[in-house]
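So the structure is just underneath, and the comments pick up after that.
Here the complex is missing one protein chain, while the rest keep their positions.
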Amino acid sequence: MKINGVVIEDTYAEAFPAWTSEVEITAATRYLAQEAGEHATGFASSLIGCGVEAGIDRYLSPINSPDGRPGCVILMAHPDKQQLQKQALQRLAECVLTAPTTAIFDGLPDAPERIPVRLHFYGDGYEYKTQVGNRNVWAIPIMGGEFTIEEEIGAVQGVAGGNFFIMGTDQMSTLTAAMAVVEVIDGTDGAAASFPGGITGSGSKVGSRKYKFMRAATNDAFCPTIKQKNPNSMVPDGVKAIFEIVIDGVNLEVIERAMADGIRAACRTPGVTHISAGNYGGTLGPYKLYLHELLS
Amino acid sequence: MKINGVVIEDTYAEAFPAWTSEVEITAATRYLAQEAGEHATGFASSLIGCGVEAGIDRYLSPINSPDGRPGCVILMAHPDKQQLQKQALQRLAECVLTAPTTAIFDGLPDAPERIPVRLHFYGDGYEYKTQVGNRNVWAIPIMGGEFTIEEEIGAVQGVAGGNFFIMGTDQMSTLTAAMAVVEVIDGTDGAAASFPGGITGSGSKVGSRKYKFMRAATNDAFCPTIKQKNPNSMVPDGVKAIFEIVIDGVNLEVIERAMADGIRAACRTPGVTHISAGNYGGTLGPYKLYLHELLS
Amino acid sequence: MKINGVVIEDTYAEAFPAWTSEVEITAATRYLAQEAGEHATGFASSLIGCGVEAGIDRYLSPINSPDGRPGCVILMAHPDKQQLQKQALQRLAECVLTAPTTAIFDGLPDAPERIPVRLHFYGDGYEYKTQVGNRNVWAIPIMGGEFTIEEEIGAVQGVAGGNFFIMGTDQMSTLTAAMAVVEVIDGTDGAAASFPGGITGSGSKVGSRKYKFMRAATNDAFCPTIKQKNPNSMVPDGVKAIFEIVIDGVNLEVIERAMADGIRAACRTPGVTHISAGNYGGTLGPYKLYLHELLS
Partner (left out) sequence: MKINGVVIEDTYAEAFPAWTSEVEITAATRYLAQEAGEHATGFASSLIGCGVEAGIDRYLSPINSPDGRPGCVILMAHPDKQQLQKQALQRLAECVLTAPTTAIFDGLPDAPERIPVRLHFYGDGYEYKTQVGNRNVWAIPIMGGEFTIEEEIGAVQGVAGGNFFIMGTDQMSTLTAAMAVVEVIDGTDGAAASFPGGITGSGSKVGSRKYKFMRAATNDAFCPTIKQKNPNSMVPDGVKAIFEIVIDGVNLEVIERAMADGIRAACRTPGVTHISAGNYGGTLGPYKLYLHELLS
């Protein structure tokens, strides 16, 4: 299968179920909301070494945010609901409660599953219940004024680890394609790419062949600079760089759409020659997203 | 004491010693270096709930970075050297190694104390030693090309928790002053402000009066909205908002300079009426930074 | 009339008809498209002293741009169609053709009125006609590769000068409200705010009372610092700052919606006390946008 001359390999991306929450962060300006959102979703690229996978899903205009201020929506995902709750609590406490002028609202108000985020104790007895629009919130006196929080946030059974590989003739052209894909995911509600800038240059395999104490190591079959010395190399001829896009989302449909639209965008960038995807023989998760099906 | 009509209260900031490392992150473009640096220093506002305190110290021009590419320098601080090492390893692995086109270099090459950051095992045997400029590095084959890292980073006994409070007649004027202070700290080499956007709107006291399970709670004495109901309030009349700046640095002199320059900048913003600082009766740390001394 | 406690004055904004074009600028990355778009719409705040009024209307995802790359859409407006054509030609030649990796497409393909933008002569005979998607374009060999342009751009009879005043108790709170309004206009397709950052702090009146050679001067009736010495002052008691939002759009309906949504957003920011609008007794233009009607 080819799109715009780019070979779409006949393979699949392996994804796994993850409890997924979305939180709306508003602030006096979009800049302040973004600073809080980026801080809260930092150090959250991959479950291999971070407590949660997280990223900014989208931005909120004042006309459709709960308190009429600019904002952003962050997505957090973890297969274990207790871990998701713990991380959400810590990150909202350390990175959003502390940020100037912010407020927190539930981003999935229709989800039946609820996660408590008990930040009102921070008020030391001075906190009180109130309403913002139709949301029941706590108001907590802080040095900067008052902090507002809706303490229960919705969680759904989402999907993590949707992915594909962009392969090209040189590093910067291939990276440019990956940056176009990030624009597509930014425009897809309910999906986020958790790596720095939404892109990873160092996709991993599970475990290590040589160093047994490593939980993950470089995905050597897809490393272009060692194609000649690696008998298991799967790097196509002429490919000099491969960037991976990893997508977490609130449901499977969102992941499928983000992957399909993203791949199509990548295929329009000069220098891109192949698209593939990461899978681990079914050991990672139950979802198999076949590229050819997604794109037909 | 007054500066530009602003009352400088006769008090001190209490700071504490912390092992501090700096890491240079370079990339193909400044944007890519910044994305990695922000990700690596996310979820790192305060030791109360984060594994480390961290922030971007400064940016590197191609003409003064180790590999001739644009970059940024991140600062990480923790009182316990083992914790600093653990966090540095995790954050560099998850947020910089994974980011597109990045490389890592020691930001404190003259520091006698060295922290190992053994990322070369990620290469699964394909990694090799080489040189970039005068730096001894590992080159690790990755999907995007090769990742370069200087695996030992310097650490010094720095100072964390330098701070001051900006008080003003309304929230946005006071916040504007805080944003000017952040510009000053951004221009101070060797210092970083770890909160989101460099500012916190919710300074804490140690422990809680009412909820004994809390390690920290709102600094009620400095919360303007409860001034009337709190007999211990230290909010001056007319003050409606207080923002705190917290500064970590590689040594005491840097903290002192950042505090003095920052306070002077805050005092030039209309609406700012008082400057104070946070201290905890000497329970937090040995450094007492008296505002009047810093500014005379 | 009050919204959220904010007084909406019983007045109208005076707007005027203007030929309006939209141009789609795509590039290898969103950053590059934005740089070109901002450059092309710089020095274009007001017809009082600029050749055209212009601004960025919105951004394009790769999935809905003509060439599958990220982009932005700029809006340009002038009452005189010849002037609009001249400015469009100059600005696209100097600021978009020169920018790295950009392409130009008509942003109003359904508009019957067409403006020629003959940039293909720049190719000095090496240019050729081709197609991108369903668009007929010229490809012009340049040093960076090839520049693609759809040489006829649509123009419609739009509306310029839609406006309102945000009044508040202090400068930074009032400005924060104005920044929230800019977020609303950014989210309104077909509208742009041409002043720097989308906001003006120095609204004008037509002509000058004292200096006869001036075409425009400060709108003294709305200057808070001279309220006491100006017998004609219309500054409400307690108002210390007034920022004006000026909106150009492709039709009247877009202007009305942007004004109504924008005013509602402004009314939710603490410190805002009054909303008014600029009019000149009908001398400027035929459109009278009554605030009370827009908001009911």
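Order of writing sets the chain letters: A, B and C. Residues in each chain are counted from 1.
We take it that a contact is a pair of C-beta atoms (placed from the backbone, for glycine too) under 8 Å apart; a residue touches a chain by one contact, two chains touch by 3 or more.
This is a predicted model, so every value here is computed, not measured.
Among C:P109, C:G201, C:P236 or C:P270, only C:G201 touches the chain that is left out of the view. Note that of C:I3, C:I63, C:C223 or C:L284, the residue touching the chain absent from this view is C:C223. Only one residue from A:S173, A:S208, A:T225 or A:T273 touches the chain missing from this view: A:S173.
For the options C:W138, C:F164 or C:F243, the residue in contact with the chain missing from this view is C:F243. On the side of chain B, the interface with the absent chain consists of residues 28-30, 61-63, 67-70, 176, 179-181, 183-184, 186-187, 261, 264-265, 268-269, using the contact rule stated above.
Think of the hidden chain as still there; on chain C it touches residues 28, 31-32, 35-36, 38-46, 48-50, 90-91, 93-102, 121-126, 140-147, 165, 171-172, 174-175, 178, 195-197, 199-204, 208-211, 213-214, 216-220, 222-226, 229-230, 240-244.
Chain A residues in contact with the hidden partner, per the touch definition given at the top, are 31, 169-173, 175-176, 270-271.
The rule we apply is simple: only the chains that are shown with their structure count from here on.
Taking each chain's centre as the mean of its C-alpha atoms, the one that lies farthest from the centre of chain B is C. Every chain gets a centre from its CA atoms, and the centre nearest the mean of all protein CA atoms is that of A. Per-chain CA centroids place chain A at a distance of 34 Å from chain C.
Between chain A and chain B, the centres computed from C-alpha atoms are 25 Å apart. Under the contact definition stated at the top, the residues of chain B that touch 2 or more other chains are 31, 171-172, 175.
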